[in-house]
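Excluded from the complex is one protein chain; the other protein chains are retained at their positions.
Per-chain residue numbering starts at 1, and chain names A and B are given in the order in which the chains are listed.
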Amino acid sequence: MTNHWVDIKNADLVLIMGGNAAEAHPCGFKWVTEAKAHNKAKLIVVDPRFTRSASVADVYAPIRPGTDIVFLGGLISWLIANDKIQREYVVNYTDLSFIVKDGFTFTDGIYSGYNADKRTYDKSTWDYERGDDGFVRSDPSLTDPRCVYSLLKEHYARYTPEMVESVCGTPKDKVMQIWDMIGSTSTPTRAMTIMYALGWTQHSIGSQMIRTGAMVQLLLGNIGVSGGGMNALRGHSNIQGLTDLGLLSNQLPGYIGLPLQSEQKYDDFIAARALKPLRPNQLSYMQNMPKFHVSFMKTWWGDAAMPANNWAYDYLPKVDKLYDMLQVYELMYDGKINGYLAQGFNPLAAAPNKAKLNAAFAKLKFLVIMDPLATETSEFWKNYGEHNDVDSSKIQTEVFRLPTTCFAEENGALTNSSRWLQWHWKGANPPGEARSDLEIMAGLHARMRAMYTKDGGAFPDPIVNLTWKYAQAESPLPEELAREYSGSALKDLADPKDPSKITRKAGEQLAGFAELRDDGSTQSGCWIFCGAWGPTGNLMARRDNSDPTGIGQTQNWAWSWPANRRVLYNRASCDPSGKPFDPKRKLVAWNGTAWTGADVPDFKADENPAGGMGPFIMNPEGVARFFARAAMNEGPFPEHYEPFENPLGYNPLNPKQPQATSNPAARVFARDREAFGKAAEFPHVATTYRLTEHFHYWTKHVRLNAIIQPQQFVEIGAALADELGIGNGSQVKVSSNRGFIKAVAMVTKRIRPLKIEGKTVHTVGVPIHWGFMGIAKPGFIANTLTPSVGDANSQTPEFKAFLVKVEKV
Amino acid sequence: MADLTRRQFLKVTGATLVGSSLALMGFSPTPALAEVREFKLSRATETRNTCPYCSVACGILMYGLGDGAKNAQASIFHIEGDPDHPVNRGTLCPKGAGLIDFIHSESRLKYPEYRAPGSDKWQRISWDDALDRIAKLLKQDRDANFVAKTDDGLTVNRWLTTGMLAASAASNEVGYLTHKVARSWGMLAFDNQARV
Partner (left out) sequence: MALQSLDIVRRSATTLPEPQARGAHTGQVAKLIDVTKCIGCKACQVACMEWNDLRDEIGTCTGHYDNPADLSEHSWTLMRFTEYENPKGDLEWLIRKDGCMHCADPGCLKACPSPGAIVQYANGIVDFHEENCIGCGYCITGCPFNVPRISKQDKKAYKCTLCSDRVAVGLEPACVKTCPTGAIVFGDKEDMKQHAAERIEDLKSRGFDKAGLYDPAGVGGTHVMYVLHHADQPMLYADLPENPKISAMVGLWKGVSKPLALFAIAATAFVGFLHYIGIGPNETDEHDEEAARRELEKTS
């Protein structure tokens, strides 16, 4: 989230699209009802299904799964054509005026530089034009035909209301009604928030859907303001924290990418991440990256990280490609992965194409499960009839199942989607012999370290030199770890302006990442969390909920990264001179000598606005990007591509170019492509989702939740049910080219047939929560049906749009 | 009234005989102990926690048996929303409101278990045996397949033949330590729930 949950109450308009906040995040959704009740806000829901969010919306519009870029691209075109943009904002705070390189082209859905064999782009033309001074050229009048504004306008001119109706199936009157409401927030005194979740991420063009939403918000001047923003609701309780901490194939803590194999030289690694400003007087904050990185390496490898070995640069594995889940299961299926550890994760249920997963796991030599609950993954080898039809005797995998604590049985911090780190306290001991994951990971490390110390082996250095300053080596305390990732001084730190003054004594906790240094004198395991456990103690445990300004900025409740800032890019809530665009919801302002206000300024605190420093300080341009440059894999502007399984067989935006039917830059493994189905055999569009009564695959183990939603069902529109003769409450079989599930049919008016390119297309809703373990009625894993293909950037699987066939049983 | 069936009449009149007629005739009614159910949280220990499900991160109050005395084994018996929490203000969704049955779920794992190759059942195993065996398997695989250098001589120091998924409902401290340990092994096939 750029903003935070409570801030939603300040919105004048709420767009829920690509998410279903009322069902998946009910207690956060409360702030939508607050905005409606006390800020006269309107709620718009755009969703393939009439959801429980839609049930309390002012306007609901249906949309075909996977076509959101068409709806939003049309909106961009309409906003520009009708001058519903906040001009002062976009001219000063975005790249609309920047000139794009000459070689950049877009033809029939394909950008310049495409290699069809490799399904990748050479992105060298996807950049701005530089002037003689080395800085990016711009045309503040926005008239240059090569400026981002001109290219943007041209790009989305094809996205007409008629095209939207034909591709999305959304009735035109609803489209116009919604666009008109959204356009009303282009004035500085009205704000719209966009709330989205997996309904946007789980597509082969998911990242670009989110970008399109962000572009709409930038045009309207709704980023950085109270009541605005792009608000990712996020799934698990600490999915934000684990992402922040870099638990992904190619990341280190704090969004610093692991070195690439090509970055053999340490200086190359740093230079690619500590970017120089692209415009005069821009902060380009990541120029500080060496301070963060050196402090990080000191944290993990202590004295073994020194200038002479480039702070133990070789200890970091070098990346040749992304080893995301889909890639790993492909390798596993081919027998190239021997061991696998699943900590609190149930991939057999959570990953696409269960049959592939079953086969892949059966090729492992060993599988280790750490979980509080008995998951399907832990028993992938056991026969559960048609729900998991395997022959145990043929599966040679050794499986270990280790019981862990749950939330109630441990201290620690979770980071929510508002970026708040909140401490929690243990209330009871775990059942039986269950242990915390900390003890398990420490136990494994202790054994590995002992063996590598005694017997040697492959590159023991990063293991034997790993810092381990915990009082009990096999049971580190959460408090010790929190202090470690927050950070402290390793030596007495002298004030750079007056070296006779010591600002921080050796061993003292640091107040924030501004204190980090690149000379090895500081340590911090995750620079964006620096200050969470500061010199005054554990700020994550703070419980002062006072809200002096009344706009929900509870600055002394817990601690928010970065630097306890609650609304990101908040400098953009002020005009170029530093005055709030809307004084009623003032976040920060320039008082003549400093930036102050209800939030921690997302800016250089003493920077006079007259200097022209842009509010998007993390970008080397200092402004927000409509033109993504090389940051996205399928192109600098979001373009609609059909889901890999789609009912049309062509892309209505680019009908003549088969390479542009589906995302041309998405990675598709050959066997996964073979497993795609065609509309002739699988004519119905399916989408998977969560129900408010359940949480993923956990709550089928929870009696109270099993009671209120006991049995697997699929939602089928009344029209399709009539066509197939399916009665409400009867059993149906839903098949894709990868397998089938059987479930109760819930026949409903809430899913309606859509007219797409003149054809009637039916949507089938597949809730995900069932499986062969737990106390709810046993069911099929919904991901039996889903295709194994991901977004071209994030590799998040396309769970939200695929093809099935529905039959009576 | 003429429509009143015999059965109805019996039902209506029959039921009356037990009670109020007695009172009408001047008998005292049976003692009607009209008290509300005893409030069950009076001296329970309250512990503050965070709902482990979605990313709203609602504040919760857990009520535990016992007052913390050494001889009392704490056990959570009730959970409700934390009214001080700025986001949920005491509310909880159906998942959060049912957390008590997660803690006490019959699916909670209690002991380390082992499934041998080809077997169709679990067997109990001690923690030491489990961790010793897993560490040995990890080291064997790492030593056999660690890539220090590519064929063309680039230093890469990675281990690709064992992978790990981390728990995105685990705390920052668990995530941090898990990352520290897994990356020190040189692991790249490392992911968390954010991916899906």
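One rule holds for everything that comes next: a contact is a pair of C-beta atoms (placed from the backbone, for glycine too) under 8 Å apart; a residue touches a chain by one contact, two chains touch by 3 or more.
Predicted, not measured: the structure shown is a model, and the values here were computed from it.
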{"item": "Residue among A:50, A:269, A:459 or A:697 that touches the chain left out of view", "value": "A:50"}
{"item": "Chain not shown: contacting residue from A:747, A:764 or A:782", "value": "A:747"}
{"item": "Positions on chain B where the hidden chain makes contact", "value": "1, 3-5, 7-25, 28-34, 36-40, 78-81, 83, 88, 90-94, 96-98, 100-101"}
{"item": "For chain A, residues in touch with the removed chain", "value": "22-23, 26-27, 29-30, 33-34, 36-37, 40, 50, 52-56, 58, 60, 692-693, 703-713, 728-730, 744-750, 775-777"}
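Rule of thumb we're sticking to: only the chains that are shown with their structure count from here on.
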{"item": "Interchain centroid distance [CA atoms averaged], chain A/chain B, Å", "value": "25"}
{"item": "Partner chain A, residues of chain B touching it in the complex", "value": "45, 47-59, 62, 64, 73-76, 81, 84-89, 91-103, 105-120, 122, 125, 127, 130-139, 141-143, 145-146, 148, 150, 154-181, 183-196"}
